[in-house]
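Here the complex is missing a single protein chain, while all its other protein chains stay put.
Labels for the chains are A and B, by order of writing; each one numbers its residues from 1.
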Amino acid sequence: MTSQHRIRRRMTATTPVVLSLLLLLFVLAALSLGDRAMARMAAETLIRVTFVVGFWVFVGNSGVVSFGHAAFGCIGAYVSAWLTLRPEMKATLLPGLPEVIAAADWHVLPAAVAGGGVAALVALLTGAAILRLSGIAASIATFAFLAMVNTIWANWTSVTGGTSSVVGLERYVTPWVALGWAVAAILVAALHAASASGLALRAAREDEVAAAASGIDRYRHRLLAYTLSAFFCGSGGALMGHFIGVINPDGFYLGLTFLMLAMVVIGGVGSLSGAVVGVLALSIAVEGLVRLEKGISVGAVTFALPPGSQEIILAVAMILILIFRPAGLMAGREVMLPARWVAGRASRET
Amino acid sequence: MSLQLVFDALALGGIYAVAALGIALIFGVMRLVNFAHGQFIACAVFALIVPSTDALAVLGLGALPAPVLVPLILLIGAGLAVLAEALVFRPMRNASPVALMVGSFALGVALQNLLLALYGGRPKAVSLWAELGQPVQIASASVPLLQLIVIAAVAVILAGLALMLRKSRLGLEMRAAAEDFTMARMLGVRSNRVISGAFALSGGLAAVVALVLVAQTGVADVRMGGQIMLVAFIATVVGGMGSLSGAVAAGLGIGAASALLQAGLPADARPFRDAFLYGGVILVLLFRPQGLFAPVGAKPRV
């Protein structure tokens, strides 16, 4: 006979597994449909999962809205570009790079990890200052950080290429590569959420005073979550760059910031599953509407939405979801295997 | 500091101050950071060329004489905001501040794409009050007439609003609601009226920004208002969330800082102006986390 508490814990442990399987299913479904645009859409969605899960590690656990995470994507993308672009290409496009980086010719995987690593380091340094603030002041400070990174990247021409897109990134990100990163992000996010630090952070989110009274140092736990979340946003940025093949500071600014926020909120900020479901729901909705805009043939008649209507319909749908499910699609719940499943094979699971 | 610089700083700061006030009013009563405010501004701009959608913009409403036009555009701005409140924000009133914010952002996206579908992505010329461009000599400074009008209009609006907030019943209710909304409701403040009132004022202020922008730049563009909204948002927080006078002061301050940096930075650093500006914002927040003019109620419990 297993105790209720142990069953709950095992059920919680199944969440990342179920989510990963869900993503695997999504990739298989997309690939079996056969057209290349669908495979692209699957890869893009999974990159967004990496991004948004990373974003959720901080926002979901701490309850602080961050506007700054797109900047980590920007940093990750450019670090990966600096390390992997052919040296002769860098000499023409980015003449201001320091010698070591200009000569670097890294493999794409360590470069993506380095992208995440540098983003995490920047998060650690800036977070040390910003996270001393609470609530909306912290949010605004992260926004100011985003605007600073964007201004610097758009104008530091010899190193970042300025407003001109950096092109020539190796396009290696297939749906499988993106799936690997997305699963890694989900696993780490689940581990962090279940760790003492994750629990402490959520406790502080629910009741700041009580948590402080119980000896929780909110600042330290926030900083850890911020750094961890920046790592995956940085890697996500690197993936995005190597997915499109072209990077520009503008691609990591307000558009991405709000896309991430919208996905987390639509899915439900209260749970990891919410973050993943939010990405899937919005991405699939966008793809469906885009296809409707192209036109669907029924017999001899073609129905098509007017160009540009996708954005309007999606925005209206988002508002409706927020009105009828203000806590998001998942409303704070996690997907997990039912209790009788995990109780039955308890010995094998843990 | 030269007199010219004072006028330049006031002109930019004045626009930001009015926009920040529009954001702060709504934040005060319902903790909503309204990201659609920028699109309210854009809609008010495009209202000037209604009903024409031609590539060459024809002033429709904008051709009316100013005494008719100004109240009409203000009404349109206010009406749009009140409509948005009734359709989008009232049904969401129990949602978390983050969900509200995302909702306002979605509303902004919908409005912007609607304008894009109707008017296209090419900016349109709107020659509104071109004669206001005449420079006027004041002591050592030469200032376009419009700049003076902007500064004067901002002063009048702020004074009028302050008077309304202090003297009228709605103003009293709004101030009470901004202090502590739940308590105010318990004491008999009519929440729907207060919130609708705040949205109407905020929309009217968006229309003021729209008129000033059009008179200043002579163009209508669907992306207009976005940058001003962001600065205003920052100003609202730096000023102290919920403090109306704080928002105005911070809006003026950010505009002035931007003008001063533009004037003072060496040429190579000037493209990085905004990085300095936002760095300054972070510093201010670190030293005054509650904002420069935090209302008493904003102090945390610990």
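Here is the rule we go by: a contact is a pair of C-beta atoms (placed from the backbone, for glycine too) under 8 Å apart; a residue touches a chain by one contact, two chains touch by 3 or more.
Throughout what follows, contacts and distances are computed from a predicted model.
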| item | value |
| --- | --- |
| Absent chain [UniProt protein name; select from "Anti-sigma factor antagonist", "Phenylacetate-CoA oxygenase subunit PaaJ", "3-isopropylmalate dehydratase small subunit" or "ABC transporter substrate-binding protein"] | "ABC transporter substrate-binding protein" |
| Among shown chains, those touching the left-out chain | A, B |
| Absent-chain contact - pick from B:L72, B:A263 or B:L286 | B:A263 |
| Residue among B:R31, B:R190 or B:R223 that touches the chain left out of view | B:R223 |
| Residues from subunit B at the interface with the omitted partner, ascending | 4-5, 7-9, 11-12, 15-16, 53-57, 116, 118-127, 130, 133-135, 142, 144, 146-147, 213, 216-224, 226-228, 259-260, 262-263, 267, 270-271, 273-274 |
| Absent chain, residues of subunit A that touch it | 35-37, 40-41, 44, 92-93, 95, 154-155, 157, 162-165, 167-168, 171, 240, 243-246, 248, 250-251, 290, 293-294, 307-308, 310 |
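Just so it is clear, only the chains that are shown with their structure count from here on.
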| item | value |
| --- | --- |
| Distance between the centres, which are taken as Cα means, of subunit B and subunit A, whole angstrom | 32 |
| Of all residues in subunit A, those that touch subunit B in their complex | 65, 129-130, 132-134, 136-137, 139-141, 143-145, 147-148, 151-152, 155, 208-209, 212, 254, 258, 261-262, 265-266, 269, 306-309, 311-312, 314-316, 318-319, 322-323, 326-328 |
| Footprint of subunit A on subunit B - complex, ascending | 33, 35, 88, 91-92, 94-96, 98-99, 101-103, 105-107, 109-110, 113-114, 116-117, 226, 230, 233-234, 237-238, 241, 271-275, 278-279, 281-282, 285-286, 289-291, 300-302 |
